[in-house]
Structures are given as structure tokens and as C-alpha cells.
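Written below as C-alpha cells is the structure these notes are about.
In this view, the complex is presented without one of its protein chains, the others remaining in place.
Going by the order they are written in, the chains are A and B; count residues from 1 in each one.
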Amino acid sequence: MATTEDRVVDASEVAAEVSRGNLLTEEMVLNVGPQHPATHGVFRLLATLDGEVLVNADPVIGYMHRGYEKLVEARDYRQITNLVSRMDWLSGINNELPLALALETLMEIEVPARAQYMRVAMCEMNRILNHLMFFASFGAELGAITPTFYAFREREDIQMAMEMTTGGRMHFGFFRPGGLKEDAPKGFFQQALKGVRQVIERLPDYENLLIGNEIFKQRTVNVGILPQDVAYSYGVSGPIARGSDISFDVRKDEPYSSYDHFDFNVHSAPNGDCFDRFWVLLHEVVESAKIVEQAIEGMPDGPIMGKVPRVVQAPKGEVYVRTENPLGELGMYLVSDGDRRPYRLKIRTPSYSNVSALPYVLKNTYVSDMIAILGSFFFVLGDIDR
Amino acid sequence: MSGVVDLIGAVALIGLIKVVVVFVALLLTAALVTYMERKVIADMQARVGPNRWGPFGLLQAIADGIKLFFKEDFRPAAADRWTYAIAPAAAMVPSFLAIAVVPLGDHVTVGDRRVDFVIADINIGILYFLAMGSLGVYGVVLAGWASGSKYPLLGGVRSTAQLISYEIALGLSLVPIAMVAGSLSLSDIVAAQAGTVGNVTFFDGIPVLEQLQDIFSIVPNWYIWSQWPAFAIFFVAGIAETNRAPFDLPEAETELIAGYHTEYSGIRFAMFYLGEYIHVVVLSAVAVSLFFGGWHGPGLGILPWLWPLLWFLAKTLVVVYLIIWLRATLPRLRYDRLMWLGWKRLIPAALLWIVVTATVNTEGVSRNIRLAVFVVLAGLILAWVGRGDPRLAFAVNPQSGDDRGSA
Partner (left out) sequence: MPDSGVFEYLAAGLRGAVSRTNALPNCAFCVLVFGLSATLSYPRGSPRSCSHIATSGAVPAVPRDYFSQYITIGIFVLVGLGLVGVTLQLARLVRPNVPTREKYTTYESGIDPIGRGWTQTNVRYYIFALLFVIFDVEAVFLFPWAIVFERLGTQAFIEMLIFIAILAFALLYAIRKKMLEWL
């Protein structure tokens, strides 16, 4: 930890500096976080300030480390499907998918079409929930408090549909190796469609509220530029990478769970500034809503569970599965020694790679830009520290 | 010396009564405004807002006050003791002092003595108002510096530059009002706005418009009609002076925690909080007096002294509502954009508007030409100020670099 001892300023030193035409100033070391309104979580940024300019910014993470990769080694597969849901608490069901996929690959289980469509619908609904949450918090961080509450109003209908099916609002625990826990209850499809269509209908208004605002543009355009090559080198993914003109989306480039059946666009924006990242995020909401509509309208009949042995026990082997989490590429590298529990589960979380690009972007920016940049690097603390 | 004692005594008695009444009324209004802000913003955000204490949550402000009153008030060890203690008072006192020159209503006659509904009708009212605004800066600066902490220091430094920058625009925007009113006394300015606009001969000879211009005989003779660019500048600069959104950078909670009052708690925090709302109320009251005819308004026969007060309160609350509305709508400005707006837009616009007002108010110019010049130039100035930053023109929508269609 960098410390700056109280410095006794010598008068002659000051005089010498002043006579050389310099005013003696110090750099101020400022802790942004762990308890700071802009970091929404226990994220700490050790900022070195010269006036209001950030000379250096050093993210300090690990305040929420819960040791997931070790925890799962002590639990069997039934338990860890629920456990990984808690990594990124804003997109619980998206976290469950790669684990289910990894187990299905190792155990060679065929997942029925209905279960695959349900998975897609629920993942995309969860993506909308997640993106609306960041829409809300980004506005709030820039001082626009109203979009926050509108976003939460929109979330509510989708949230209710999710609750109807899974019984949870954040940690769903719904995907099982081979399929789903249960079939969709009566009224789920109507509720989901209602929520999703509402989002499609109202989103342009909300977009106008922020993107159409001159002050918002002043604060985000050309602020916090993440160049494409830097994004590549840090392994940045998700909406942040797409904001830097990296048109990469696992759903499109390596389709899993029947994502290739659906018609959707991958948006990317050329400049890599805060505005572009936010713009991409907003447009992904509409694409996700379209996918949910298609999935529900084309929902096949049939079982929701494939042929799974009574005891979930992966054969010896290893597999790497990656999916498109709302915040980027979520990878799970599962090594099994034939036991009921994984030998090793390496989790590659999107937020962790994304925030590692923060020092580059934050260098030589202003304090108020720092807030816009932190807000536009959509991250979840649980996902970073896991 | 008995004459002097008499003089001082009678004046002091009336003054004391006025002061106490206005003081209590102002505190109540400020409390009402804190409640109003929460309710209005809640309504705009599809929420309910405070509804626990009293009918419709009306007692919420009082509950908050009591809570803060009984809270522990501690001073950080690193703080500068006396400056830290004085700062809240330095923030609060000037904010309510400014109400002293605002005429709140007409007058009543008690005995043979005429009592005006104004604490002090001094002939430099506008300058007094500006002076009190400047003094209010001290509270913020001292609090930021005295806390001995980094976030308050940043907030205090920011607000120093912000408040003094917008003070210039605020002062310059009131010069045209002084020109058209020929006085700096707010009572005189309000008196000059009595009645209606009256005869307008601008459209004489044009068939339909000629009849339409009769409508001006019922339009109140407010300065807002001719001086609305001045009002626009005054309003923007005034919001910046009160540290309200979108200019709430000194206390931007997502950047600087709570800015200059981060280290304050309990009753001292309450003083900053109340001071801000009093400042908002006073600013609105001054805006009403300068541009919206002050207490003038139609009244019923009964209780002739009451109606002006009600009109004044109603108009003030409308302006307060505008300020709250802005908070619910706009994001916060970035610091350099704030300075850009203040120095490169508002101050030049205010200077230009002074010249325009001076030009069209000199002798020998017909009223019609004045009106035309006013409308055209005001439009031009507002268009120039409001066009925003040309550098942002390209950023309407980033075209998707690679929109890939369906699989």
C-alpha cells in the first residue's frame, strides 16, 4: 500500500522552488472506495491526484473474495450449480449456464430443445435485467437520478416472470446438468412477453433521457477512450469490448445452447469512449428482448430434462466452455477426475479482465471523468473477486 | 438623547416583530420545500415519497430535523477547530439574510404608521442580495478547508471557483433590470411591475393581429416579457450559486461523497442542509420580485393584505418547482463544462444583453422598434447560448461499426 508520510515542508525548499518559477505542490493520494457511492461495491481505487487530475490510478480488488474456485472443489455438482449463481449477482442465471454446459459436454448429455429455448429466454431476460441495472447506475453516477427509477420499473415485470419460474429474484438456481429444474409455470410466457415488449416500447424514451441530453454527451463523449488494441491485450470482452469496435460475441461467434436459431445483431461502436460503451449496452437490451420474443414464440414442446444418471458424476477429463455473460465472456475450465465433485474449476470472469484495463484508461483523466469511466466499465464486484 | 432613543426604540420594535415573523415563515417554507422536493421528485420517478409522518408525510421535514438535532456531532481530529465550528453558520446565515430586502407583500397601516411587508427596503437591494450570495461562499470554502480531509477539500476548492464564476454572471444579469426599473430597491422594482402591459401598438394596421394585441391589456406588466434573456442567465447562475443540480458539483455525491460537508454530522450538517433550501427559497423569491411582478396579483375584497402574500408564496413555489424539476431531469455537468458555460457563454451573453437593453432604452427610439429589436436580439443571444458545444455535433449516434445480421 502506498503511503505518503506527512511531509515537513522546509521553507528554504519552498523558496528555492518558487524562485525557479515552480510552485511547490504535492500529489494527493486519495482512496476512492471501498466505501464510495460510485464504486457500487467494495472496489477500491488508489488515486494519485495532482489537483483534479488523476496522475495514477491503481485498482485494489479482493475485498469480496470468497474463494469460489476452492469452494466448489469441496462440494458436489448438485451443490455447485447453485453456488456459481452467486458470483455475479446481477446475472445469476447466466453464471449457471457454462457450468451446466461443461457438465453436459463431459457427460455427453443431450439437452432437449425446449430446455435449450427456455435457457436462452431466461438468460436473455437476465441480460436485460443486468443491463437495465447498469443503465440505472450509470445515470445515477452522472447525477441523473430519474432514469434509475424508470429502469427499476421496467425491471419489475421481467423480474416477476423470473420469480414465477425459479422462485428467486437474484439467485435463481434453475439450470441443471441436462436441462432445467422445472418446466415453465402457467402464465410465464405471457408475463415474460409483457415485460420484454414493455422494454422495447419504452426504451427509446429512456434513451432520449440520457443519450439525447447535451450534458450527458459532454460527460461521456471522448472520455475514457479504450483503444481497440489495448482492449485486445487486456482480454476485455462484452459490451466494453464492443464499445471499442471489437465485434465479438460468443453467442454469435461460437453459438451454444441453440443461439444460432435466433436472429439478432451484435452492436459495436467505433470510438471506445464512455458514450459508445453505454450506447452498445442500451442497444443490446433491445436485441435481447428480440431474442426472448423469438424464443417464446418458437418454444418447442417436449421434455425439459435430458437423460441424466441419478448420480451426477463427470467422467475423467477436462473441458473449457465459454458463454456470453451480460458483462462479457464467462469461461469455465472444468477438470474432473471422475469424482462427484470437480477436481478443479477455473473461472474466467468478465469483470476481472475488464477492470484490469482501468489503470490504462484512468491515467491522466479528471476526477469527474473517473466517475463516468468507472460507471461505463460495467463491473460487478462479486464477479471480479468471486 | 431621548429623540434618538425614541427613534431607535420604535424602529427596533417594529423591526424585531418583522424579523421574527419572517424568520419563522422562512424556516417553515424551507422545511416545506424539503418535503416538496422529495414528493415532487418521487412523483416524477414513479415513486411515493415520504408518507409516514403526518398526513401525506407532511411532518417528514420536522422528523428529520428532530433526528439530526439529537444526533451526535463530532469533529474529526484533523479538523481546524474554530473554522470547522463556524462554517455551518457561515453557510446558513447569509442565505437567509438576503430575504431582508425582498418585499413579501403590500403594506398594512397600524395606527398612523405604515408597515411594509418587507424587512428592510434599502435602496441598494440588488447589491445587498448579491453581497449575501458572495458571503455564502465562505461557508462552503471554510467547511471544505477546515475538515482536514481530502474529499471536502476537493469540494471546497471546486465550489470556490464555481461560485465566484457564476456570481459575476448573476450580477451582470441584474444590471438590465436596474436599467429598466431605474432603481436597485426591490420594492421599487416590484412597484414598477404593477398593472398590465397595456396598449401595444406594434401590430396596428394588421387586421387579425390588431385585435389580438388587445390581449396585452390583461397581461401583467412583468419584466419577464422584455427581460427574459436576463432571467435565463439569472436563473442558471442562481442555480449554480445555490449548488443545486445540475450544478451540484461541490457536493456531487457520486464523485466527492458529500463534498464540503462530508465530515459534518448532526445539527451542523442540518445547518448546511437547511441553508441550501433557504437559499433556494430566497433565490426564487428574488426571481419572483425581479421578473414576475413580486406580490402583485388579483385579490378578493376581503383581507386585502393577505392576497399579495399568497400570490408571492405561490409564485415563489412555482420557481422552486422549476428548480426541483431540473434536478430530476438533468445529469451533473463536468467541471470544465461548468466553467465553459459560466465564462464563455453566460458572462458574454450578459454583457451583450446589457448593451442591447441600453441601446433600445435610450431616448428617441419608438416603442415598436424597441420591441422588435428586443425580440430578435433576445432570440439570437439565446440561440447562441443554447446551441451547445459544436464539438459534440458528431456524437449523435455512433454508427455500428459492424452490425452483423442474422446467422
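Some notes on this structure:
In this section, a residue touches a chain if its C-beta (ideal position, glycine included) is under 8 Å from a C-beta of that chain, and two chains touch if they have at least 3 such contacts.
These figures come from a predicted structure and were not determined experimentally.
The missing chain, though absent from the display, is touched by one residue of B:Ala100, B:Val190 or B:Ala232; that residue is B:Ala100. The residue from B:Ile168, B:Val197, B:Ile224 or B:Leu309 that touches the chain not shown here is B:Ile168. Residues of chain B that touch the chain left out of view are 1, 3-4, 7-8, 11-12, 14-16, 18-20, 22-23, 69-79, 88-89, 92-93, 96-97, 100, 119-124, 126-127, 145, 147-153, 157-158, 160-161, 164-165, 167-168, 171-172, 175-176, 178-179, 182-185, 188, 257, 262-263, 266-268, 271, 335-336, 339-340, 343-344, 347-348, 351, 354-355, 358, 361-363.
Criterion: only the chains that are shown with their structure count from here on.
With centres defined as mean CA coordinates, chain B is found 42 Å away from chain A. Of all residues in chain A, those touching chain B in their complex are 28, 30, 36-38, 49, 52, 139-146, 148-150, 153, 209-211, 213-219, 221-222, 245, 247, 252, 255, 260, 262-271, 275-276, 279, 283, 366-371. Those residues of chain B whose C-beta lies close enough to touch chain A in the complex are 41, 44-47, 150-151, 154, 158, 245-246, 248-249, 252-257, 327-337, 388-389, 392, 395, 397-407.
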